[in-house]
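Notes for the one structure printed next.
Here the complex is missing one protein chain, while the rest keep their positions.
Entry: subunit A
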Amino acid sequence: MATSSIGQPRRQRRRQFLRTAAGSAAGLAGVLASRQPPAYAQARELTFLTVASFVPETDKELKRQLEEWGALNKVKVRLDIIAHLQLQAKKAAEVQARSGHDLTALGPGLGDAELYFDHLVGLNDVAAEIGRKNGGWLNPDDYLIRGTWTLLPWWQPPFPMAVRTDLLKKLGEENPDTWEDWLRIGKKGKAIGHPFGIALGHSGDANVTLLSILWSYGGSYVAKDGETVTINSPETREAMEFVKRLYTEAMDPEVLAWDDASNNRCLNAGKCIGIHNPISAFESAKKDKVRVPGTQQPIAEVIDHLNTPRGPKGRKATTGFWCVGIWNFAKNAELAKDFLRFHFRPENLDKWVEAGHGFNMPFLNNLTRHPVYESDPQYRHIPDVAKVTVPPSWPGPTTAASQQVLDLYIIPDMFAQYATGRMTLDQAISWGEKEITEIYRRRRT
């Protein structure tokens, strides 16, 4: 009895299983052969890959807008947020597999426009419409790669100087404005345990700040033609001498191992007197109610932002040019364009910048005058920084080679090798020149 009652259903289950498996296999074969998903799987879906913002409210607002747009258009939406350092590998993997998200964050830097030129959807129409509605793009010529828009510059975190006003007062310093001022202040600060801080390692911030110094001293690494390597110049030497003094006299060796969050931590821990960084440190100090060590005073109250420093040849800075684009292997390129139009509407950008409290400044004229930059006295210089901000390849055009110079951290390594005494000035410059020349030569072939 027991045997039959158990044995019978078991046989049926086996047959049933075989039948189901055969049916599924046939169905799968049909789907693969026709390359068409079955009707029930054809629901419209938009997927978006982006990087985690240093001000998380920005991402929350973006998600809200995506969901709002999805509900309006009856489209299923998915926002995937990854750490910014993972984006480069993720993009490369998606392009290599020709499969992945529809919309993707690109950058930092405009180089992806050329690196992935053959894999991005043209966005001339969308860019023109967005520019019209937002008072025009900030520097439209910078964003035209090979004469066309394959990505939209999305947001930049301008790099002012984030400074401790209480420590400046203690040292009797007022309104520092030049890099030399910061060397002097850093020296005094270091003597009382509050050094100056700029990253000199493998990090995005190191690229940004060292390029800012290089340009402010009149140097550059590539000429306007985008081919001639110009790093070996008296101006570069001057900039490198300055950074060596900054490193040895005004900073701690820890800057060689800093990542993009280290300077924020240094300021908010009450150690650094000043850092060259976006407003994210100040924002997190406010949000987390960080106090000046040993006191009850909120540290955000004694943090101010000043203009990016001036050098002997002027004031220039760069930043992470975060962009957004649509893969040409996207399943829903038209939906992706439609969402971009929605997100870049003035009222939506307005809310998004508000949520990020100005950390995420769009490359659009009207948005650089967003009320958030007047809401807080600490933000008064942010629009000034944006005015002197140029793409990292300046004065050359953005190319895959210029992007690679950043990705391999050639500029920070060149500066660090001289600053730490590992190489002489001539050796370090020759090293940098050789590496940059080789990158540009490889990309020409």
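Assorted remarks:
The rule is simple: a residue touches a chain if its C-beta (ideal position, glycine included) is under 8 Å from a C-beta of that chain, and two chains touch if they have at least 3 such contacts; residues count from 1.
Basically, contacts and distances are computed from a predicted model.
The chain absent from the displayed complex carries the UniProt protein name "Sugar ABC transporter permease", chosen from "histidine kinase", "Thiol-disulfide isomerase or thioredoxin", "Sugar ABC transporter permease" or "AAA family ATPase". Within the whole complex, the absent chain has one touching residue among A:202, A:237 or A:345, and that is A:202. Of the listed positions A:181, A:252 or A:301, the one in contact with the omitted chain in the full complex is A:252.
Across the entire complex, the residue among A:71, A:89, A:191 or A:223 in touch with the chain not shown is A:89. Where subunit A meets the omitted chain, the residues involved are 88-89, 91-93, 95-96, 98, 115-116, 118-119, 200-203, 252-259, 262, 265-266, 269, 271, 400, 403-404, 407-409, 413, 416-417, 420, 422, 431, 434-435, 438, 442, 445.
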